[in-house]
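All protein chains but one are shown at their positions in the complex.
Up next is subunit A:
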Amino acid sequence: MTCVHLLLTLVFAVSLGTPVEIQGPRGVPLTKKQFYVENKPFTCLDGSRTIPFDRVNDDYCDCKDGSDEPGTAACPNGSFHCTNAGYRTMFIPSSRINDGICDCCDTTDEYNSGAKCENTCKELGRKEREVLQKMTEITKEGFLLKQHLIEEAKKGHQEKQIKVTDMQENKKQLDEKVEVLRTVKETAEQPEKEAKERHLKAWEEQKAAIRLEKDKAKMAEAFLELDDNADGFVSVSELQSHAELDADADGTLTETEAQGLMGGAEQVDMSTFESVWPNIKDKYHSESQPEEPAPVETPPDEVKEPVVDNDSEPYPEDDISEEEDEDDEDEDDYHEDDDKAPPTIKTPEKSHEDEDAMPPYDADTQALIDAAQKARDDFEEAEKALREMDDQIRNIEKELSFDFGPDAEFTYLYSQCYELTTGEYIYRLCPFNRVSQKPKYGGSETNLGTWGSWSGPENNKYLLMKYEHGTGCWQGPNRSTTVKLTCGKETVVTSTSEPSRCEYLMEFTTPAVCQEPANTDLSPHDHVEL
C-alpha cells in the first residue's frame, strides 16, 4: 500500500517506455482514469448519460452518481481520490473538497479554499510504517508467545486432567479410609464411654459420702453450740436464742415454735438432735461466724469434665480471624483443649473446692480415652483430607470447564488479575472472574461485573469479554463491562471508559489474540494490488 504511487509510476514507465507525469481529471483514481479521456464525451460511470468532456469537473453536478465531478464538491454523493504519495491513497467525500479543512495529506483536496495545508504524507507514511512495523513485530512476537501459551495450556490441561484422575483415585481411597477410621473410632468410643461413666459414678458416690460426713460434723458442732449449758441436751430455750430459726418470720422464735422444731420435746440429746437437725440446718447460723457462708449446695448435676476451661483458651484470636474454614478450625481447637486437659486440673485455685473436682481418671480409663481420642483425631483428619480433596477436584474441574479459547490460549489469564490506575480510580480485571473499580484515594470497591461470556462478533467471539451483573446503579441498570482484547506482547489493561452510564469498556492487550502474521514482510514488491 505505502508505495503504490511509486510503483504505479514504475509500471507506467515500463509500459510507456518513458516516465510520464500522470495527468487527468482531478480526484480520479488511477483505476478509473481510463474512463476520463480528454476531449471525448464522458459517460457517467453509472451509464445514465453522456456529457461533453468540458463538463467534467466544471463544478456542476450532471451525473446522478456524481462521477462527472470527482474533483469538485458539486455532487452530494461524489468522492475524491487523493494520491497521498508516500502515504496511503484514500477517498474522501467530495463535500470535503475546498472546505477549508485539510483532509488529504498531499493537500490536493484544498486547491481553492485558501486553507494552508502542508504535505504531511511522508511523515505520516514514515509513522505508519513504524507503527506497522511495530505492529508486525508485536504480532510476530505475540504470536510466538501465544504458541507458548497454547503449549503451556495444553500441558497444564493434561496435567490437570491427570491430576484430577489421580485425585479421584486418591479420593476413593480416602473415602474407604474414612469409613474404616469411622468404625475404629466408634469401636474405641464405646469402652471409653463406659469407663468414663464408671468413673463418674464412683465419683458421685464418693461425693455423697463426703457430703454426709460433713453434715454430721456440722450437726455435732451445732449441738455443742446450742447446748449453752453443756448439759448434753439442747433445750427449747437454748434453741430460742437462734431467732433466725423463726418459722413465721415475726422476728422471735416462740417457745411453741421452738418446740415444734424439736418435735414436741422439751429437750433433745445428741442422738435425738439428729432428727431435729434437718428442720433447722437450712436456717441455722453458726454462732462462731457472724454470717454463715453460702450454704454448700450439692454441686449441679452436670458432669464436670475436667476439660471445660474455656476462659483459658489460649488462641481465641486465631479462631475469630480465620473465617473461611470455621468448622475445621473449631475442631482443631477442640482437640488441643483435650490435650491440655490434664495440666488444667492441677491449677492451685482448686483447693477450696477440692471435693468438687473430679479426680483424675485412673490409668485404665485414661488409656481408653486416649485411644478413643486418637481414633477420633485420625478419623477427623481423614475426613478433612477428603473434603480438601473434594474442593481441589471441584476447583480443577471448574477450571477445566471454562472456554479458554479454541487452543486454550486464554488459560493463563485464569486466576490472574490486572490493574490500571487512572486519574480517579484503580480498575482491576480478573479474567473469567470479575472486574472492579476502587477510588484511588480511599473508598469501597465497586463490582463492575462478574464473568459472563465471550461476546465478540460471530467470526471471532474471543475478541470481547462480557462481565455482567455488577453493583446496581442508582436508578439505573447493574454495572457491566465489555473487555476488548487486542494483540500485544504484554498482558495489560490499557484503558477504561464508561461510554454509557454504568456500561464500562476496558481495553486489554494479550498475546493470546495475536493472529499468525501474514507470511510476507513489508517489502514493496508484494503490494501490487491493481
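The working rule: a contact is a pair of C-beta atoms (placed from the backbone, for glycine too) under 8 Å apart; a residue touches a chain by one contact, two chains touch by 3 or more; residues count from 1.
The definition used in the following text is that contacts and distances are computed from a predicted model.
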Name under which UniProt lists the unshown chain, selected from "Neutral alpha-glucosidase AB", "Integrator complex subunit 11", "COP9 signalosome complex subunit 6" or "Erythropoietin receptor": "Neutral alpha-glucosidase AB"
Among A:264, A:423, A:442 or A:457, contact with the omitted chain is made only by A:423
Out of A:158, A:173, A:497 or A:515, which is the one that touches the chain we can't see? A:497
Touch criterion as defined above, residue of A:44, A:74 or A:135 at the omitted chain: A:74
Missing-chain contact, candidates A:96, A:376 or A:428, resolves to A:96
For subunit A, which residues touch the unseen chain? 58-60, 73-74, 76, 93, 95-96, 99-101, 422-424, 473, 475-476, 497-503
